[in-house]
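Take a look at chain A:
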Amino acid sequence: MSQRHLLALFNNFEEAELAVKELRNTKIDGFNSDDDMIVKSPIEHPEVEEFLGDKPVRVQLFTLVGALMGGLLGFFLISGAQANFYAQLKGGKPIVPLPANFVLTYEMFILGGVFISVLGFLICAGLPARRSPLYSVKVSEDQIGILVKSDERASSTLKAIFTKHQAQEIQEEAGK
Partner candidate 1 sequence: MSVSNLLSNWSEFRHTHPVDDVPHDPYKWAMAVDLDACTGCNACSIACYAENNLPVVGKEKYSHGHVMHWIRVERYWDEDGREFPDQGAQFLPMMCQQCEAAPCETVCPVGATNHTPDGLNSQIYNRCIGSRYCSANCPFKVRYFNWYDYPTTDDVWPAEMTQQLNPDVSVRGKGVMEKCTFCVQRLTVVKGNAKSEGRIVREGEVQTACQQACPTGAISFGNIVDPESRVHKQWQAQQVELAKDVQAKDTGEVASDLRGYRILEELRAYPSVMYLERVRELAPAKSEHHSA
Partner candidate 2 sequence: MMGSSFDRRDFLKVLGWGGAAVALSGCGNTSVEDGKETVVSYSEPTDYMIPSIGVYYNSTCAQCDAGCNINGRVREGRVLKLEGNPDSAINRGKLCGLGQAGVQHHYNPDRIREPLLRSGDKGEAITWEKAYALIAEKLQGVDGEEIAFVTGGMSGHSKVLLENYLLSFGCKNHFVYEAVAPAVVRAANEKSYGVTMPRLSINKAKLVLSFGADFLGSWISPVHFSQQYGQFRKGVDGQRGILVQVESKMTLTGANADRWLVVRPGTEGVLALGLINALGTASGDAAAAAQGYDKERVSKDTGVSVEQIDKLVELLKSHTPSLVLAGSAAEGYVHGSQNAAAINLLNHVLGNVGKTIEPAASVPFPQMSPAVGGTAALTKLGEGLSAGKFKVLFNYAANPVFTAPASMKLKDELTKVGFKIAFAHYLDETALQADLVLPLDSALEDWGTSVPEYMAGDAQISVQQPLMEKLYANTRGFGDILLVLLKQRQSDNYKDYADYYAYLRGAMLQNKNALGGEGADDDTFWNHSLSSGILKAAGSSAALSGSASAAGLTLPAPAAADAQYPLHFIPGVSASHRDGRHANQPWLQESPDPLTTIVWDSWVEIHPKKAAELGIVEGDIVEVTSKSGSIKAQAYLFPGIHPDAVSVPLGQGHEAMGRYAKGIGANPFAILDAVFDKETGELAMHETRVKISKTGQRVVVVKDEGPAGGSQAGKKIAARLDANHVDLSKEA
């Protein structure tokens, strides 16, 4: 069975919300509302999470690991370098001066946190990504897009739902 992509554009967030809700509540053969539906919007709508179902965000995990790694790396790199370089005696200071090292440890903590968070963001958000088969510049302007992937047989049902919720435009393309 070949797959089809449908992109419906809505003028209004409330209309899109209703459309999504209906899609999720309607049992349509050949369409899985959990996996095959993507909402595209010009701005962030935190409410999407509520009606799209619980989708965990794992960036924080990266942040935690990154920050800890950064801090540990910083501290041990610095202390290790100091401990292996005897010529750098500083009069009146220990060879491994902890208070001084904490400053750089702190900076490395942040550096690790930020870098790995961004890395995590890219991984979790799937960026950089190839553009999806159906896209409208309208979604970066002012319209809400709902992209669904379904078997061919389901497309008419989906279209009907979109039309019902006053979709401005429905694009259609054969999937691969």
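To be clear about the criterion, a contact is a pair of C-beta atoms (placed from the backbone, for glycine too) under 8 Å apart; a residue touches a chain by one contact, two chains touch by 3 or more; residues count from 1.
As a selection rule, all candidates are chains of the complex that A comes from, given by their letters.
Please read all numbers here as calculations on a predicted model, not as lab measurements.
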{"item": "Single touching candidate for chain A, where 1 or 2 all sit in one complex", "value": "1"}
{"item": "Complex contact set, residues of chain A against candidate 1", "value": "76, 79-85, 87-96, 100"}
